[in-house]
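Here it is: the structure, laid out below.
Only one protein chain is missing from this complex, and each of the others stays in its spot.
Should a chain be cited, it is by its letter among A and B, assigned in written order, with residues numbered from 1 in that chain.
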Amino acid sequence: MAARTAMGSAQTRSDVESRIEQRKMRSAFAIFLFSMSVPYFMMINVRYIMSGGFIPPALDQTTGAIQTVLLVISLLTAVAAVRRVQQGDGRGYKRMTDVTLFLGGVGTLMQGYELWYHPLNPMSHYGETFLATVGLSVVMGLVGLLVLAAGRERVKRIGVTPERQLGYELSSWYWVFTVITWVALYVELYLL
Amino acid sequence: MADLLIFGVLWVVFSVLGELGVSAWGHNFYYYTASTQALDGLSASVFLFRFLTPIFVFVVLMLIFIPLRARRRSRDSVVRGKGARFNATYVTIWVTLSLAVNLLFFVHPTTSAAEQMFKEMSPQAEQHDLVVDVVARQWQWFFSYPQYGIQNALNANGNNVLYLPVNRPVEFVLRSYDPNHPYAVGLDVIHSFWIPAFGEKMDVIPGETRYMVATPTKIASTETNPEVRVQCAEVCGPGHPYMYATVHIVSDAAFKQWVKQQLKAGN
Partner (left out) sequence: MSVARIGDAPLPLRKKQIMPPVIRGLLWAGIGFLVVNCLVAYLLDPQYGDPFITQPSVVFGWIAATAGWLLGIGGLENVLLPSFGITVTYPEATGWRRYFAYSTNHKVIGIQYLVSSTGGFFIAGLAAMLMRIQLMGDHMWFFPYAGQYIETVGIHGTIMMFSVGTVALVGGLGNYLIPMMIGSNSSAFPRMSALSVWLVPAGIMTVILSPLLGEWTTGWRGYEPLAQNDPNGILFYYLGVLALTLSSLMVSLNLTTTILFKRAKGLTWNRLPMYAWGILAVSLLNIIWLPEIEITFILAVLDRVVPLPFFTAVGSPITYLELFWLFGHPEVYIIVVPAFAIWMEIMPVMARKPLFAREWGIIGLIFVMMLSGFVWAHHMFTNMRLTEMLPFSFFTEMISIPTGFAYMVVIGTLWRSRFRMTVPSLFVLMSMFNFLIGGMTGVFLADPVINLQLHDTFFVVAHFHFTIIGGMVFTWLAAMYYWLPKFSGRMYNSKMGVLGAIWVFIGFDGAFSLMFIQGLRGMNRWVPVYPPYLQGINIVISIFAFILGLGFLFNLIHIAWAMKSGKKVQENPWQSKTLEWQTTSPPAEESFAAAPVVTGSFYDYEDDDESFSIPTTPGPVSM
C-alpha cells in the first residue's frame, strides 16, 4: 500500500499518467509471461531429448482429453470475466471467476489424479518426462487458482474501481496463460 | 600528436620486449610434454602468445600511460578535457582489427589444430594403434590391453598401472562403470582421464564410450616426472583427489618384456 502512497493518490493522477501506469502493468505482465514460458519450452525440449516422439499406448487418453476440455472452457469463462470487469461489473466478474475456479479446479485435480495413478513407469524416459511436465502444469495451475481466488475475494471485499480494474484483468489473463500452456503440453504429451 | 608519438614508441618497445620473452620462455608454457598432442597444443599456445602480446601491451600501456599523462595538475578546479566524443579512424581500426584477429585465431590455430586432432582420431588413422581399455570407477582406474590379453594391469604392489611403448599411437577406450558391481548400472559418475604430460584429457561418462588418442614421445614415468601420471580431473566425490595411477612410458623391448611378465602373473 505504501507503493500507492509513493505514486500519489489516484485522484491527482492525470489521465496520461494513469495510461502510462496501465501500459507499465501490461508490459511488465508480458515480460513476466515471457519469462514464465521458458520452463515450458524447456520441458518440451527435454521430452524430445529424453524419449523422442514416442507415446506409450498405456497413456490415459480419456482423462487427458476431459481435463483439457474442462480447462479450455475455464479459459473461455476467464475471458468472459475480463469482459465483465472491463464493463465495471464486479458481480459478473465474481460469477464468471467462480465458474473458472470450479472448472479449473476440477481440471487441475484430474491432472493431479494422473500424477497419482500414473500408468507409466517413472523409470522410463517417457514416464519421467510425463510426470515432470504434468507436475509443472499442476504447480502452475495451483498458483493460477490461488491468484484467481485472491481476485474473487478482492472483488467481494473492495469491488471494481478504475485503478483496480487491471489487477482483476491480469489475474484472469494469468489463468488464460496457464491453460494455453497446458494445451500446448497436452498436444505435445498426448498427441505428437 | 606528441602523446601519440610517445605512446607509439613505448608500445613498439614493450611489444618487442614481450615477443622476445615469448621466444625465450614460450615453449615452457606446457612445462613438460611427452606426446605429439601436447606439442600440438604447445605450438598453438605459442602462436596465440605471439599475437596477444602486442594487444595486451597496447591495452595495459593505455591504462597506465593515459592516466599518468592526463592526470589533472590542479586538484580543485574542474577543467574540461580535450578530445573528441567520436573518432571514426580509431573505432574503425579497433573493430576491424579485433574482428580480423579473432577470425585469424579461429582459422589458425583453433580450426587447424582441431582438424589435426580430428584426423588423429579418425578410424583410418587408428589402424595400428595400441588399444588400452580404461575403466573408471569411484575411485580407481583399471587398464586392460585386449590385444595382448592383459585383463587388469597391476604393478608389484597390486596397484593399477599404465605401461605404454614410446612412439606408438595409443587409443584409450574410456568407460565409466564399476567392474566389481556390474549389476549396479546406475552406480558410477563422470570422471576425466588426464595425463598432464600428454596435454589432453577426456571425460569418462557413464553409459557412453569415449576415445582419446595419444602418441608418447619420451621415455618417462611418474617416478621421473610426476606430470606423467593418470589423474582424474573431474570432481567425482570425496575420493576424487586420490584417483590417480602411475604411468610408465618405456621402450618397445621393455614393453614386450612387461607384457610377458603381466601374462605370467595372470593379470
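Please note the rule applied: a residue touches a chain if its C-beta (ideal position, glycine included) is under 8 Å from a C-beta of that chain, and two chains touch if they have at least 3 such contacts.
Note that the structure is a prediction, hence the values are computed from the model and not measured.
Novice: Looking beyond the chains shown, say which of B:27, B:50 or B:201 touches the absent one.
Specialist: For the chain that is not drawn, the touching residue is B:201.
Novice: Of the residues B:140, B:160, B:217 or B:231, I need the one that contacts the missing chain.
Specialist: B:231
Novice: Go through chain B and note every residue touching the omitted chain.
Specialist: Chain B touches the chain not shown through residues 3, 29-31, 37-38, 40-41, 44-45, 48, 52, 55-56, 59-60, 62-64, 66-67, 70-72, 75, 77-87, 90-91, 94-95, 98-99, 102, 105-106, 109-111, 113-114, 116-118, 121, 138, 176, 185-190, 192, 194, 196-197, 199-203, 205-208, 210, 226-227, 229, 231-242.
Novice: Tell me where the left-out chain touches chain A, residue by residue.
Specialist: Against the left-out chain, chain A lists 1-7, 9, 20, 23-24, 27-28, 31-32, 34-36, 38-39, 42-43, 46, 49-50, 122-123, 125, 128, 131-132, 135-136, 149-150, 153-158.
Keep in mind that, in the parts below, only the chains that are shown with their structure count from here on.
Novice: Return the distance between the CA-based centres of chain A and chain B, expressed in whole Å.
Specialist: The mean C-alpha positions of chain A and chain B differ by 51 Å.
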